[in-house]
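A single protein chain has been omitted; all remaining protein chains appear in their positions.
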Amino acid sequence: MIDARRARHSRAICSTSSARLAVLGKRAAGALGLGLLLLGLADCRPNRAQEDDKGSVFPRTETFYLGGRQWGEPSTFNPIGTPGWPISTMNLLYETLLMYNSLDGRMQPLLAESYAVHDDSVEVTLNAAARWNDGQPVSAWDVTFTFGLGQRFKSLNIAPIWQYLASVRAYDKDGREAPEANAGQDYPRRVVFALNPEKKNPLVVLDALQAQIIVPRHVIEPLLAERHNDLDEFKKLKFEHGAVSSGPYRLFSSSSEKIAVVRDDDYWGNVALHGGKKPAPKYIVHPLYKSNDAFSVALRQGRLDLSTTFVPRIWLKAEKGVRSWLDREPYFLSSSIPMLLVNHKRAPLMDVHLRRAMAFAINYDDIRELSVSGYSEPLRPGIILPFGLERRFFSEEDAQKYGTWFDPARAKAELAAGGYTSVFGPRGELVETRDRDGKRVPTLYVKSPTGWTDWESIVRVAVKSMRAAGIDVRERFVETSLFWNALYEGDFDLIMHTPSTQPSPSKPWSRFEALLTSRDFVPLGQRMYKNIGRFNDPHAPGYDPRIDELLALIPTLTDDAVRLPAYRELNALFMREQPYLPLVYRPDTFYEFSIKHWANLPSAANPYLPPLIPGDRLGTNMLWSITPVSN
Amino acid sequence: MRLLKQLLKSPFFVLGAGLFLLTLSIGLLGPSFTNVDVNTRAGLAYMPPSAKHWLGTDHMGVDMISMLVAGLRSSLYVGFLAGTVATSVGTLIGLYGGYKGGLIDDVLTVGTNLFLVIPSLIVLILLSASVENGRSLTLIALIIGCTTWTWSARAVRAQAASLRNRDHVALARINGFGTLGIVFFHIMPYLLSYIFMVFILQMAAGILSEASLSMLGLGPYDSVSLGKILNEAKTNEALTDGAWWAFAPAMVLITTIVFSLYIINTSLEGVFNPRLRK
Amino acid sequence: MLKNRPTLAYIVGRAGWYAVTFFVAITVNFFLPRLGDANPVDTIMAKVSEGLDATSAKAKEEAYLKEFDLVEVDPTGKVKRDAQGKPVRTSLGHQFVNYLGMSVRFDLGSSILQHPKRVSEIIKAALPWTLALQLPTIVLGWLIGNGLGALAAYRRGVFDKLMYPLALLASAVPAFCFGMLLVYVFGIRLEWFPAVGGYDDGLTPELSFAFFRSASYYYVLPFASVFSIVVGGQAIGMRSMCIYELGTDYVKYAKLLGITESKILFYMFRNAMLPQLTGLALALGTMVAGALIAEMIFSYPGLGMAVLTAIQGNDYPLISGCTLLVTVCVLCANFSVDVLVGFLDPRIRAARQTGK
Partner (left out) sequence: MGVPIFEVDNLRAHYRTRFGQKIQAVDGVSFSLKPGEILGIAGESGCGKTTLVSACMGLYIPPLHLSGGDVRIEGNSIIGMDIETNRRDVLGKKIAMIPQGALNSLNPTRKVKDLASDMIRSHGETADKKVLDTRLRERFEKLGLPGDQVLNAYPVDLPAGMKQRVVIGISTLLDPRVVIADEPTSALDVSTQKAVVKLLFELMDQGIIGSMLFITHELPLLRHVADRIAVMYAGEFVELGTTEQVIFDPHQPYTRALMGSMLSAEPGHRGQKPVAIEGAPPNLAHPIAGCRFAERCPTAQPSCSTNRQALRIVAERQVRCEYAS
């Protein structure tokens, strides 16, 4: 039970602890010099640091080390707002209603024991055993409250769902709508999400059900009320200790070096969901190293058990007991498509010939082999993944007919068709591109944030091959702080972006939507978060309403047989128009693990769960299956 | 000429100059021997040294030799540009402040100290964000020059101050030379050798700071530099994958340049000192 | 009253100038990062705007802008927007006034990117590590370097012939090169030392032997990566200073007076060391920057990375806080050296008394 006093108190705790750390540090400053001398005597046997456990707060055999989810100490653990790991990702502390399994496309129960999609609503029934760690049951009112927040505070990430919802109501077991929460012994467990008739879209609702953590109404509501429902004030509560949550772990400690959570042995789900089993690791620790390569060093040394960082040439680490989802190319399970967004409001990029020429010009194999270390299936036309669950919507035939791939000859042909001519210099380097009136086409710049090395190399390869094909483009690497503004306000010719990355029930629809929708279409200079390149302007002459029709239609379809033609049509349309330039496939999260200290982690050979780290949606469930390696 | 003879007597100078000329010639003449191409991939990532690629390839499969030559060129360029800027700014301010003394000197000292406490990182990122073409090699060189001149200013200032009350200066003053006239014709000539040594050190400093900037991922976007090679070797895990050829040669090159500059400087000091120390 | 106390007068004068420097510095440090048109909220928005729609994104952005007092707000509490619908940024002057107001209350404000964390918290947590790594390295390095330099100058012969080029080489190797090399050889190939972090992941900072041992074990490589360079640089400087001192008349005279070698050595060391003090002060000023490299290479805990990310993400309060820290350190170091040298070196004092 956490109230205002408690919250203030907990902040006090934190500050004193950091003060202690400061003092300690000052001592250390003096002492460490002397420590060196000690070290002269101290033996430096290989890996001593990893071998002995003496004085360890986290015994190796009971601790699962994972990394790559969080950079820098989380500033808050407030479940509402912008917390860091493990709350930003789900199901260690706070839990979602359902969990989506990207391997079989099914929803698995968590707080909700079942769900049903009706024509005008989605209905969810909570697990009777679900409890907050203060003993209170998780009730339908918690759910209505949580989603209600999105209605009250437009700045919350749940807010957008409300354009698809008419209402979220709690019903008791007799199907009567439960009145306002009264602390009655009997509490409602049924929640009905009524769909907005104008924008009927069960898919996004399902997305929300597996993405939105449920917060304890009986704790949050009073705290909010005390602050006169001022969200900014409320966000200042850090919920560091003694927070009320429903998940299998609780926050143990958090510093600028690591975040640690500790097992809650009375977790309701142990009995209700896992046959009385407890999660194997008592502690889960997320070290906060400062660069990607540090994580992979830690993996090799067996200090880290699982990482979601990008680790190049994973096969070279195998000898050190490092594994990935697959033990051969492409090693990972891709779910997103990094691409070059094209600005359709800037001449001459609205010309389909030019866009298709670009698409034919880019050497996708170089990108795959060099920029992403081969962690990608060969790129196929369109934006439906030709593997995994989405394969069923992918049409080889359409791909052949409308698609684009690396083919310099076709690129030149498209350029010719568009009336473009390329002028090359004596040493074969491109001088300029001319349009059909013989006027010089201004150099087009590809924007990408400086220092994002993988994107940098992708862009370099793309630019190089486009120039080779005679298209006058150049790299422009900009400060990250400026990059985002440029992206959303449409200040670019071409720009790197990966839309809608997470696998979810609504894929591949949400990917199409993120790229093609003409809803909330705003001119350049104002922020647009979907269809960022301003393709298919509804107010412009050549507007094709069919796209938005399909985007509206697909979510309402339930039968794959009916969905297939719709998806085919949409994808073919994308291939023909080539509004944007997909470059390569990427996993949503990377997944490398060490076999030194924990066994039976999910992998392609043992795919009982998708490749996700504990504390990231369904990934949490691995904690009940993994076993310590006895050495 | 006599000076050069004297210098050639000192083994240090010979060693230093030799090393420097070596690196310089690699940088300048390299392209005419091997074809330096840092854009086309010559093979897979981190291919070990072979007959075809003497130092293997980098993470983008580009021939390492090409990368090194290109990197060396830009490092030397940065060093030279930054060194020139820093030395001239530092010298001017140092000379003027040192000669004038008094209030002007104090004000200039404040200015000098300012640059000790303004992180050049901020200046760099800010400027590269505001400059249209982003963080070009030249921009970086200029910024380094404009932020590292402080100590040369301090050094020159001290020297100038010591010369301030020399007879010939006083004489010039009596004969009604203007401040600048005195600074340039009656003080600077005595410090030329010293200023030259400052320049050499500033050059080394420039090369080092460019390298560390690139190391922090703030390197030039438009060209290869030794620091950038190292940074990319690190971020692309050349270390964990044991691709020593991706970073060791670059390290050797940087160290060699700086080392050679240092010993050139010290050998010069050995020759100039008698006069400087009076 | 100062008239008859020239030294005191000098100190007061110096202090005055340092005060001026300080104020100019914090002013510059305040305005510099804010001059660009980058906006920290963009960076936050990028992190959290996945799947947002236009309206809620707008709401979120305004919430942040208000929170950090970056926009003009009209009486009704709504964010003012210009013709293009872009929010109107608060004038820098206004921000500066707030900043000064907070500074005098020793309130560094709260970070933007790590909202709602206080800047003071962040610094408090990270600074000890930076100090623990940098102070001993610099101070020890300075002492040992000067020792070696003096010895080489006094002994000459083989020792000097070996030490001198080595010192030159050591000082020529960039810190990060050496660091990477150490990581590669001792961390990855031989696996003698951990190449990553500040102490065993299984521990938490506390005053226990286990922690202390682990910390010193993890300390070795980062320390070594900077130490040798400091030593080298200092040794070179000290050596030439000492050689100069040994050539002076007063040393010759002392020899002829039959004063013991140890005494003469002491004369030489003391007089040669005075200029080196300035070097020490400057070195202390570059601590945070130095830490940055160590944090990059060894992902060692510390302030450097916080500063870098703050600068890249335009986290104004954090930048201002850190630069303030650096400014104070550097200026204090320089000032104290100024005064100290004045006390230790009568020549300088005399020079000052006769008006520099």
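Each chain carries a letter (A, B and C) given by its place in the written order, and its residues are counted from 1.
One rule holds for everything that comes next: contacts are C-beta pairs under 8 Å (C-beta built on N, C-alpha and C of every residue); 3 or more make two chains touch, one makes a residue touch a chain.
As the structure is a prediction and not an experimental result, all values here were calculated from the model.
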Note to self: I'd like the shown chains that the missing chain touches, ordered by label.
What the structure shows: C
Margin query: Can you say which of C:Val73, C:Leu169 or C:Ala254 touches the chain missing from this structure?
Written below: C:Ala254
Notebook entry, point to check: Taking the full complex into account, what residues of chain C touch the chain not shown?
Noted result: 248-250, 252-261, 263, 267, 270-271, 274, 344-347, 350
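In this text, only the chains that are shown with their structure count from here on.
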Notebook entry, point to check: Should the pattern of chain-chain touching be classed as line, ring, star, complete or other?
Noted result: complete
Margin query: Per the definition of touch at the top, where is the C-beta contact count highest among chain pairs?
Written below: A-C
Checklist line | chain B-chain C separation of Cα centroids, rounded to whole Å | finding: 22
Next item on the list: Go ahead and note the Å separation of the Cα centroids belonging to chain A and chain B.
Entry: 44
Check: By residue number and range, which residues of chain B touch two or more other chains?
Finding: 125, 129, 234, 239-240
Check: Which positions in chain A touch two or more other chains at once?
Finding: 291, 297, 300, 479, 481-482
Check: Touching chain C in the complex: which residues of chain B?
Finding: 101, 106, 109-110, 113-114, 116-119, 121-123, 125-126, 129-130, 151, 161, 204, 208, 211-212, 215-216, 230, 233-234, 239-240, 242, 244, 247, 251, 254-255, 258-259, 262-263, 266, 269, 273, 277
Notebook entry, point to check: Where on chain B is chain A touching in the complex?
Noted result: 39-41, 44-46, 59-61, 125, 128-129, 133-135, 217-218, 221, 232, 234-237, 239-241
Note to self: For a test of understanding, state which residues of chain A touch chain C in their complex under the given definition.
What the structure shows: 14-15, 18-19, 21-22, 24-29, 31-33, 35-36, 38-39, 42, 44, 46-49, 53-60, 63, 65, 72-73, 75-76, 82, 153-157, 159-160, 163, 231-232, 235-236, 238, 253, 255-258, 260, 285, 287, 289-291, 294, 297-298, 300-301, 303, 479-485, 487-488, 500-501, 520, 522, 525-530
